[in-house]
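Quick one: structure below, then a few questions.
What you see is the complex with one protein chain gone and the rest in place.
Labels for the chains are A, B and C, by order of writing; each one numbers its residues from 1.
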């Protein structure tokens, strides 16, 4: 029942993800969306860049969706943007459908928290004249010319 | 900063409400939407009907939005459908924008819980051959021909 | 003095109307108004304690004193969402 999307192109809005979960008995829909902010810790951000280890990321996202289904009886859809993402664009959207709202709220929050620590996706923040990888609670400065060639 | 809508016509989707809260520093958006389900407690629902005491409902919704802003620093938009609502249509949409996700999740859930007990809106469930008002945890059977004339 | 009563949801059903005018003595309170309403509609009386009352679109207490022309709304437990 889970729909998982990892894309270099703009991702689905929460309305679009919610429509995938349409079910006449699932009256409650909770969504989360993350939009790239124009600054972080007082520093102006020019854009973000997301990298993934795709085969494991897809497997982990499917596992999270399956665990949410088992724990809360919800269905969910998750989309994550990859590559360069401009300020104001969506980096992630999640939609969780349920018969009742408490389960949908809990599962959506749990999915978002779990995704950040168990799905191999990494965020690089680009500033005027610099960039850094975000790794858990660490920020690791990155050389000006990326070495990643793939 | 709060946007409140009470309407006899189809209400805004969560994407539409979220767009009203667009802010380059509010990276997290949590939404809730409620869709009319085709059955309740094993009984087939033909449609719902919502009634309000509008001047007080608008005042109460604005107060909830203001309290959410004061407690969590979030901005929010709330739309509630009135009158007859078909199965599959939206009865309520809420969007909450915040710099960080924890506040947006908490505020959205609190808004939805509070709305149900402090905003004068009442739901009538219509079945084949009957109808009942929902009042808190009670269901009160309603005569087949509504006496409400306004 | 006269006050304008509004009834909602099951209160309408129980009273058979969604609005009416009540004659009350000067300085009557919300509690006095509730009592007069219950006397007029016995089917409504047992349902009123579970609800709330608003005067001129603000929540009111039993002790709130009414004035001529006030709009007094009787609100059953709410069920939006």
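We adopt the following convention: a contact is a pair of C-beta atoms (placed from the backbone, for glycine too) under 8 Å apart; a residue touches a chain by one contact, two chains touch by 3 or more.
What you are looking at is a predicted structure, and each value in this text was computed from that prediction instead of being measured.
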item: Partners of the unshown chain among those that are drawn; value: A
item: Selected residue (touches chain absent from view) among A:50, A:72 or A:105; value: A:50
item: Contact residue for the chain not shown (choose from A:47, A:69, A:84 or A:123); value: A:123
item: Touching residues on subunit A - with respect to the absent chain; value: 34, 50-53, 55-57, 59, 80, 91-92, 112, 115-124, 133-138, 140, 142-143, 147-150
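Basically, only the chains that are shown with their structure count from here on.
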item: Chain centre separation in whole Å, for subunit C relative to subunit A (CA means); value: 51
item: Between subunit B and subunit C, centroid-to-centroid distance (C-alpha), Å; value: 25
item: Inter-chain centre distance, subunit A versus subunit B - centres from mean C-alpha coordinates, in Å; value: 27
item: Residue list for subunit A, restricted to those that touch at least two other chains; value: none
